[in-house]
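A protein chain is absent from this complex, but the other protein chains hold their places.
Let's turn to chain A:
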Amino acid sequence: MSDTLNLSRRTLIKGAMTAGAAGVALPWLWRPSQAAQTLVCADPGGAYTTAFKEAFYEPFTKETGIAVTSVARRGYPAAEFKAQVETKSYNWDLSGGISADIADFLKKSDLVEDLDLGGDDVAAIPANMKTPFFVGNGLYTFILAYRSDRMKNVKSFASLWDKELPGGRGMRRFARDSIEVALRADGVAPGDDIYKVLSTAEGWDRAFKKLDEIKPQVQVWWDSAPQSTQIIQTGEVDICPMPNARAQTAIDNGVPVAIDWEGGFYSVEGWCIPKGAPKADLARQFVKFCARADRQAAYTKELSNGPTNPGAYKFIDEKRAPALPSFPDNLAKTVAVNDAFWGEHKAKADVRFSEWLLS
């Protein structure tokens, strides 16, 4: 018989196996990883963790003595909410960075606690950015981003369809955003008119007919957030709708990218507490703290999401402010997404959109 791999790998594997056995035996394997006297807050991770730590977690600890630990959660936390609430095994006490539509959805499934909306700070937040179970702390807007070095005369989402404009197109692989963009490009006014059109079957056909026109032109259907930054940065596409913060990251990286706010649509993201969380009271206190103008201002340093408390702009650098979605000039050009409408139609829209993509 030929020698098997060789002696060296036996040595290697012996060492590894010994270490493995030791690993199994070590008590650290049994130690639950949750500490007792802290508030555990889930966030989407990455730049969110950095921004939240500086603006919310650490200042809260300084003021109250309660340590806040952050953990990364999945992008769509609904399954985590459901599993935790149903089993009463709480990995975290609250979660930030939750979109208002997901919050509504969680409420419908009875998975969230009510919040404490008292106090001046929460009161300063506009009524459409909070509900009894959700307090928004940031706005993010779906805008049109393009390479300013390669594209001229970009006017609005309609420019994506403009055959006169050369360059690669990107779109988001997501039913809601693609349909909203298509109808805008087809001349429907942003806001209520969109949902009026979509109240009929013909309206849906109209949106998909418009999408048919652009389908052959689309180079990339991006799916994950970092991908949208990457494709505009590396020049894979020249024009592409994406969240404003993704385009801003490319701009901050020194890439010639411009943002067109006209016709953009924004969503609110904020805090929710899983139903029955043992430290819900502490979490409510934390949510109130995060509504403060100065805290919200601090959080925009790392993330180009817009504060919901208008007072925050007093604390934000003048150069930074125009890049944020809730900056008055930008806000005036954009409208809110109708979360209730999309909540109701999401399942149908997703299937039809996926079928359309495959056809």
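Simple rule for what comes next: a residue touches a chain if its C-beta (ideal position, glycine included) is under 8 Å from a C-beta of that chain, and two chains touch if they have at least 3 such contacts; residues count from 1.
In the analysis below, contacts and distances are computed from a predicted model.
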Matching the hidden chain's UniProt record against "CoA transferase subunit A", "Glucose/mannose transport system permease protein", "Probable 2-(5''-triphosphoribosyl)-3'-dephosphocoenzyme-A synthase" or "Spermidine/putrescine ABC transporter ATP-binding protein" returns "Spermidine/putrescine ABC transporter ATP-binding protein"
Quick one: say which of A:46, A:256 or A:278 touches the chain that got left out.
A:46
Touch with the missing chain holds, among A:88, A:155, A:196 or A:209, for A:88
Looking at A:141, A:159 or A:227, which residue reaches the missing chain?
A:227
One chain is left out of this view; which of A:245, A:298 or A:323 touches it in the full complex?
A:245
If the missing chain were put back, which residues of chain A would it touch?
1-13, 15-17, 19-21, 23-24, 26, 28-35, 40, 44-49, 69, 71-76, 78-80, 82-84, 86-89, 91-92, 105, 109, 168, 173, 219-221, 223-227, 229-230, 233-236, 245-246, 249-250, 253, 346-347, 350-351, 354-355, 357-358
